[in-house]
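All protein chains but one are shown in place.
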């Protein structure tokens, strides 16, 4: 039997369940053995005293995705995955988005072109289904699911993306038959349109009114509707980027009944509030995303949701737009109405560190929950487990060795995304990935990327397999 | 570095989170490495094609425990642990029960005398606190917690055992200060006494009236009260043997609020109903236990509770009384009033097989949930994790190699407890532990015990550490 | 001061709150005094020993309403109001329905033409808004509300009637500004269409599949959506014809939060189940209505909802189609698919007697609740109170003198509607209106109509004023 390529020594290994001290032996990018390893390897890394967790899986991020308003997603597969890797994420799942009137297969092929040779870490694709024609439902999507694209997102809002309930039912019916996972952006589009028109007619166009145009009841309504449609079809769905207590309660109640409804939340709902949109001038545009950040009280509820298992997935929803850029947040100028501001905040690099610092190290959640929502959960949800999402024999050696002893102030300078701000500027953090391995290779060290574009591979997805079919 | 004693080859390892194929290398009873093992060992066991799970931890069973009504618990540490081992359980946690008016330390010492040299598998002790005197609270209990008895049970019913609310508060206050886990038997004693008297005055004395004397609202009330007292003290508690929807809903609601309330349920609440107490003659006495089995609808709710994470622990509550025995169920004769029948059903050997067959193999729960509630959960809850409760480097090599291909009919003849019946007689099952290892030794094979009394060791408990501090 | 025209002597007067013995003195159709009346009148009616309640207000019935499928509503204002009067109802509120593409004022004028000179009892009009154009919202509807049409219905299903969410918001916004009450038929149209197509493609076309095409979750979803839209607008709405527990729970929860959501239910949800649609041949068509009757368990929940105040209004939703008639239930033949069967059941005459017999006399509800949901509640809800809906000085002398001592078997022969069946054929009842007065005139006696077409007057509605702004 050939020898090991790399050994991580004396790791304090942490998985979604376990915590133990061991050496990790790696060969050909895969974990070969875990325990007390007597042999040696050419590359040995001493992790003594350091926590080692599975590399992060970012189940929701936007890279090199075409926008229909002329704005530009600031990160492509190179800058986006470098940023991810430096933040401890070793798998990203961005979106291959169908253009209405065109096919899904074409979207996938185009998106591979965007990704090929550019990523420094591994990636899978979510699909976005915007036009569920008979051909899409009958031919393309079933074939794509078999080909490794077993999860897709649908929208209940945005003119260019949204599906009607009838279309959602068609899609869910297919998801059930083919064993796919459906992610749903749940906001009531008609409400948003009505409120937006009403606000703008009243001259209320500043960024803060973005949050007025999408109040919690709008998200709650669509969340309950999505749950109801899924319940009618008896199919699991994941509600993405849940922002506050009202929508969360709908999910929690459905889970308590034993329905297979899953939930995702994001850093912006733990660390931002609507007040962050209410800044002088156009500054608030930096934090315009949908659903909008809510209140301090909602933040506490979202923490509770992570702690109590409502959320299986903690993603970045990295949707990077440069602030001081006429293809970014200022796409429609600095006098833009809130409805013209590109939606999204950057966060692919800060996701893990924020949750480790503010969640684990401040005692709000335990470290196993951290691993579960940042890595194991999304890997299971999107058919990448156990290749990704855990530390176990046979799994890819995607690992984060943590430095939890060095406090620092988060600044955008530290980050590697192609965005000129971070919404979390100035936060004091206590944890950062010291060394990040992807398939046994060191891809980031001390906050600098060690990998090359093209090192990352495409990951075909198996059928989804969430840890517990139903969460409480 | 010394070699391995034993290697389990080609195991389909299953933990609360992971599922992978690997060899498991064991030395000195402890897992040394997991993965592709190139060296060899004197003892090698081929598990090819078979699922290997962590040995069961039975967090609630009664062995050699003195009864105050003259009845006799049928199993001592030898017959009880042999039965446990044959059923795949490698750790039992029976109860050292304080006698009112006496001390707790004495109870522990007496109980060690009962256990010493008799167990074939490892064991820890729960304490039962029946008399929380200043000395107990101020001296004995804090010292015992430090000495490895970090979890205790208290009762809200039974004259010989019950505590008043004020005493419960004193105990919970201590549990918080000392970091112990409190298990609570939650039934309203006054209601039971009132109903029992009323039923018996009306001549309703048959076994079925046992269930009338303890309706769901009686359990629900005490459960909410226990939760409230724990909430007042801000301390975690575990509600034991939850029987149906009403009590379970109280727990689930508390968990949803983020309160650290844990729940245990048992096979009798999945596989028996009150109808099983309503049999000709005295037969119903076989299924008299408290709380009583409920309805078919409640069974579905209990399954839902396991699936959705309300229950962290699935125990046997093995309380073995021989049926045809004047120190057993017939302690007060066959004309006994229901209130005179010793409470309890046997189940230490059937617990895992029932849940694997009816739960996992019939698709009601996934196998990770099985591992979680039968092994990982109780090990964490009672401070035995990660020594027990998982398959990981450094953990004890307590393992079950499963046979899930041989259907059989469950009969009491197959079982090794010292009881002349099983409530599950005649059930068709599909899974049974083929080989069971305790600290690397085979303790059961093909349903027969391979170990000797005295092979089992006492396990001092660390502070409790449930996986998630708060479950949903 | 002129004398009294009529005195009801020795009445056991019952209102939504009060119960007392008194004479009722009437002049010019209006109650002048209540109490011990020493003067006499030309017409005196002795009600000794009999309960006298306010005349029924049927807040939901369909008379002479054009159908878009060629079927014919069997009752016009004459047969419909005769049937109503004989059953104790003294006010009906049928629907003036806007035809899409046409105006609302025209619908009202046309409907007055249908009603003029034909009704034997008083009537108000609900509007149905199907096409909320700028002219409708900006001109017609505000004017109509001021003119006495202060309540209207909107639909979330039926192609000819349904509004999109955006249109619903526009209508609710107007309702808030103008102080109108909005009734909502809440079923998710897309779900119904999807299920109908799926069922019919599978050859499942019999009447019973009507209920499969509209399962409870479809009603629950739309109910929550309607509540959410109303909550967003901060405006009261009434959810009509609630059929079972799932939708009802949404309403109850909203009420518990203090939101002004009102509920209506109907006899068909207390006395029919889906099994009534599952009869040999085409018989099931008799009970096809939307939402469909549910289960026996749902019936109990609906009773609970009446008892606990979830429902302010108990209406007939009288939608009369003759069974053996090619313009009735057999409009599309006896081989019709379920989706082609005209929706509705008759019930304008049986509403009060059914609820008095099965509700009050069997102890399920008290008599004040009966008065509240059959008369006071709808009168308040639709701006007719206190002219209608109570027994008080100044109110119209609309009264029912009850015979609750004569048991009888309900048959269609007894009824005066123009329908050849009643879904309640064969029920044994214990209560029937002995004498019914409308504005002091006897309009029905011993089950026969004493009034003439044209005796009934149109009632302009005041602004709605439900008893409690928010019900629990």
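What to note about this one:
We call the chains A, B and C, going by the order they appear; numbering starts again at 1 in every chain.
Quick note on the criterion: contacts are C-beta pairs under 8 Å (C-beta built on N, C-alpha and C of every residue); 3 or more make two chains touch, one makes a residue touch a chain.
The shown structure was predicted, so the numbers you read here are calculated from the model rather than taken from an experiment.
Listed by label, the shown chains that the missing chain touches in the whole complex are B, C. The residue from C:16, C:218 or C:419 that touches the chain not shown here is C:16.
Only one residue in the set C:8, C:31, C:108 or C:238 touches the chain that does not appear here, and it is C:31. Which of C:139, C:295 or C:308 touches the hidden chain is settled by the complete complex: it is C:308. Per the touch definition above, the residue from B:23, B:58, B:140 or B:170 contacting the chain not shown is B:170.
Against the chain not displayed here, chain C makes contact via residues 1, 15-22, 25, 31-38, 252, 255-258, 304, 307-310, 365-366, 368-369, 372, 376, 386, 390, 392-395, 467-472. Chain B residues in contact with the hidden partner, per the touch definition given at the top, are 164-166, 169-170, 188, 190-191, 193-195, 215, 217-218, 220-221, 224-225, 228-229, 231-232.
Assume only the chains that are shown with their structure count from here on.
Note on connectivity: the fewest steps through touching chains from chain B to chain C is 2. Overall, the chain located most centrally, as judged by its C-alpha mean against the mean of all protein C-alpha atoms, is A. The centroid of the Cα atoms in chain B and the matching centroid in chain C are 57 Å apart. Distance from the chain A centre to the chain B centre is 39 Å, each centre being the mean of its Cα atoms. Multi-chain contact residues of chain A (touching two or more other chains): none found.
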